[in-house]
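One structure is given below, represented as structure tokens, and several questions about it will come after.
Here's a slice of the assembly, chains where they normally sit.
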Amino acid sequence: MSQSRLRVGILGATGTVGQRFIVLLQNHPQFEITHLGASERSAGQTYKKIVRWKLSQSMPEDIGGLTVTLCDPAHFEGCSLVFSALDSSVAGPVEDAFARAGMAVFSNAKDHRMDPDVPILIPFCNPDHLDIIPHQQKSRGLTGNGYIITNANCASTGLVVALKPLQDAFGIDKVIVFTMQAVSGAGYPGVPSLDIYDNVVPYISGEEDKLHVEPRKILGRVDGGDTFVDYDVTLSAMCNRVPVIDGHTECVSIKLNKTATLEEVQKALKEFKPKLPALPSMPPVSLQLFEESDRPQPRLDRDLGRGYTVAVGGVRKCNVLDFKFTLLSHNCVIGAAGGSILNAELALVRGYLK
Amino acid sequence: MSQSRLRVGILGATGTVGQRFIVLLQNHPQFEITHLGASERSAGQTYKKIVRWKLSQSMPEDIGGLTVTLCDPAHFEGCSLVFSALDSSVAGPVEDAFARAGMAVFSNAKDHRMDPDVPILIPFCNPDHLDIIPHQQKSRGLTGNGYIITNANCASTGLVVALKPLQDAFGIDKVIVFTMQAVSGAGYPGVPSLDIYDNVVPYISGEEDKLHVEPRKILGRVDGGDTFVDYDVTLSAMCNRVPVIDGHTECVSIKLNKTATLEEVQKALKEFKPKLPALPSMPPVSLQLFEESDRPQPRLDRDLGRGYTVAVGGVRKCNVLDFKFTLLSHNCVIGAAGGSILNAELALVRGYLK
């Protein structure tokens, strides 16, 4: 099987998002990890020797034996695409270099998200944002598979998946969102135990700003093949870190553009089907609606659809805006590595990867 | 000292709120615990023998030796007042019986909170609601110290303390509040560890309704000595249980009645001083305003003012309403037992206790 699969590199392979890419791509029918990039400290050694593995799933044997290289396109010959789990402090120029070298870059970093020719792609919501790629390649002089596609901030991802069916059915005017985010969102070593055990930290640097702007771009449209037009919705976010390992929970109040009953809102959420071809990592259900008032819960529901499903529950009337509900998404799967994998699968089926 | 102190009983003395009363009243200059009431299972035995002590402060030696009785006024002779830590499933009629027997009842239970002649008293906010007591006694035919004063739901308490200075300065139109509540709020055994460890539960039975109505009564006024007039504010709450032992954190967005700058809002919070005489349990500061964006945090700040201080931080503009901020209150002290103690201290200084 390996010969027919596209060769794939992981940038930032030793971090927790890099590790998640490795687990999620194990036995993937279309992609085969052949290259691992990390920092100078790790380069030249086998992955198994230098990684501090932090996932409960075991490290795949074959990956452990790969030799880690620097994140330089020269070391990634033969790769069709790379998944970038790089820290935003270094991601920007490295990702540019890989795109210029003709490799598709599927990035978790924030650096290029707001570039006017780079999509924040969430296949459940805005698969047509792929249409910007020809323009991006032309304007940047990129060739082959050379282009950059980002996924959204982990908290933005769950939010827009829950908002999308409501946008389609009623239009959305205003959103107030409160988050309770898992510690795995901060990577490793990330959040010190003394900061979060028996505690809540009501602040995550830069997070609220991302929630104010990313959903507007994601829920917007591509105009004339070369311009993103934001969706006109006003968002206000309050972000908190809580003592949960995986799974971001968000409480959302929304004001719609037109009157709707509670039943109509629940129906729109329940019947949501993304407009997508079959993709290998697609979960059976993109958005699962719970009728129990005390769900979703991260420990019980974050692994729905192997972490690719967004869960919504507790839909009810809001006294101040129109409706409110709770959503949950696995911040490391659909909100990070898994989201990028879906993006690459979509790019492949749409003919953007060879 | 003991002879000049008022004799006090604790109803529901074996539960975690009952334990908290015992710790907070240790060495109190005005009140002396002389009676402990609990259920049939415990009656007739020494407190030390039957209590499952769950606080990190040690049980006072002298209290451990008291014999527990049933919660029947006949067993509480000589008490001027009782603090009720009874479960709401039984509190209502028991509290009525104590009031009829001429003892003041300071209750944590919800049963009488919305009675039209019973105040929800929070001295930092509405000390004048005590003025309803003569009317309550008259209408119910109560004599001596016989009356009922409740404190608010633990999540309502922190909220109204933070809202009060903003109500005074600008008026408040709308409030969206999202809570992250500690497990101690559910008592003992309360929340099973399998339900909350590495988890968030986005639902607390009945809690949101309390947050929708109690603040309106607390922030309202007493009209003509016999009628509560609600404050006209619309609230919407989303309540969550999080893995924190003590301390309720709440994220709040508000719409004011008149335009204000961020500086004016911060100033109103910072300069808030309750209109109160000196009370033994009053903290140095009722509302502490943090300038750091990542505070307050429950583990670091719940013990401010020995748990009697409400902390507010992260005050900033809200894109959807006007302003937003985070607040923290110790749900077992100012939000429960401590709040009742302040109420009794205020009743004493105002001449309602003999």
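We just call them A and B in the order they show up, numbering each chain from 1.
Keep this in mind: contacts are C-beta pairs under 8 Å (C-beta built on N, C-alpha and C of every residue); 3 or more make two chains touch, one makes a residue touch a chain.
All values reported here derive from a predicted model rather than from experimental measurement.
Note on stoichiometry: the full complex in this file contains 4 copies of its one protein sequence, with 2 placed in the shown coordinates.
Just so it is clear, only the chains that are shown with their structure count from here on.
For this pair, chain A with chain B, the centres built from the Cα atoms lie 43 Å apart.
Partner chain B is touched in their complex by these residues of chain A: 174-176, 178, 180, 197-203, 212, 234-236, 238, 240, 242-245, 249, 251, 253, 293-300, 313-314, 318-321, 324, 326.
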